[in-house]
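Note that one protein chain is taken out, while the other chains of the complex remain in position.
Labels run A and B following the written order; every chain starts at residue 1.
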């Protein structure tokens, strides 16, 4: 039942830049068009192990706008809890194994997508993205990542929006900035923003308060490699002023310091000193009339001020809209490539 | 993105009686017809902050019976918790603001509907219906109220059913009676029943055990004004016998005493004395062969006896069915008026 030739959409690093650009061009065309029947007779299972508003709505509605059907399942809530590790003697909470979940859903549906945030206990485990890899290993249909330790669907929407706002993006200055938030969050969107902006040739600065907040080395290396291949650049900075200065794009996200992964009280002793990383008008004034965005959800006046969120240069709502168009393009591409 | 010219369906007081009658005539025609494609290519987001059976089923199914798509979201459960107040420093539980929720869902969907019961902490806050107003303020598509401090969709179904059962309703005697229930509930359906029955010219008596149970002054005044304009009448009574006597329609609902809002233990000291407000056959025998109804859910043998609920004069199931027809008429009207 397993099929190692399946193209999944788990990580944009598995896709070439031209392939992704083709998806984005298709997304632009879909944005102009209305509903169609290109996925009639097709279905997708949407597995959510965490909350969602944009991802769920854009996938559930988008699939139907293409003539298909989406089934939303919440394992551990309305569906049975799932075990992801091979060989386990399953005497814990999980009632079934990903082998069966993947096998059964592959029979029912034409695609399976999963949102599963990391567990915030052991980064050495989570950093290998084991859960979605286990799903893909046992699935005989394409698997889509709706956010694990990366968020590739957000990457597509971000790039579609940057092209809309900036025109060409090659060597435009792009700042991915850590922001304040009351607790340590997933690094996925920060990892993804670094990956995709470097892949598309931007000059990227990862701005964070101190070395403890630098992203996992695998993403730092991948971003650097991407930049080398694309003619862009990638650097890490802890200096707000120089990072914002002259930026064409500012992308905000809060995340937890990996050396304190699973130890939120200890992480707080660092975190509490960096409330001033909030995105505000003073910082934005340093930029080259930069576009500002965030993946949402966003806590106002914590991560960014009301003034920034309500400014014309904020493209967060556009980016959320583009989730829908770019995901449709991705689903159509998956169905085409895996025919 | 905001559009102050949008017609929302938040409160029937925003709609003229002829406009509402037109909706009801359309509802009658839809009740005769089958599925159609009049909302093909249209979608609605259904946001539930509280449980629902009839509302959810009638909207989700009804939208599909018209060729459209409905997306059900439960912020705080499967979707992120929402902050509704402007200017807040969001360091509490809510992960995003209604500004973004409204903005994003306006991009995805053609309509947004919301159920959000009041908070039972501060009536001075809740009485202004701030949550759905915040949604409407930031939405660029029509907003539908699925119950806040009023329940306008229930009003439509109530009136469709009264016309079916009573023929013309002008100056028919209609009693909105408080009933026993083990705890203080939302006043929304009582407010709504008073508003719509007076708007359609009925002679309306609001029956409740004592002055503490009188509805908020804004609804008492609106009902009185409605009655003046429509040639009906509106009065408050605490006397069961005279209220039921000669009634053509009895509408039951339990609600909490507003002076004790947020203080259920204190409210209990009043409440416990009024178990006899249950609707039973003895009370119904005082009426003019009245039709009896309730919005449901209803606790049997608490709010009304089995004998009343199972009697041919009980139209609660009809009214629940009419939720579907009248809501379709309302959605079609909204889409037509906001073209």
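We take it that a residue touches a chain if its C-beta (ideal position, glycine included) is under 8 Å from a C-beta of that chain, and two chains touch if they have at least 3 such contacts.
For clarity, every value in this text was computed on a predicted model and none was experimentally measured.
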{"item": "Per the touch definition above, residue among B:11, B:43 or B:58 touching the missing chain", "value": "B:58"}
{"item": "Hidden partner chain, residues of subunit B it touches", "value": "34-35, 48, 51-54, 56-58, 60-61, 64-65, 74, 77, 182, 296-302, 306, 309-310, 316-317, 320-321, 324"}
{"item": "Subunit A residues touching the omitted chain (full complex)", "value": "1, 40-41, 43, 45, 69, 71, 73, 75, 77-80, 83, 86-91, 94-97, 99-101, 103-105, 107-109"}
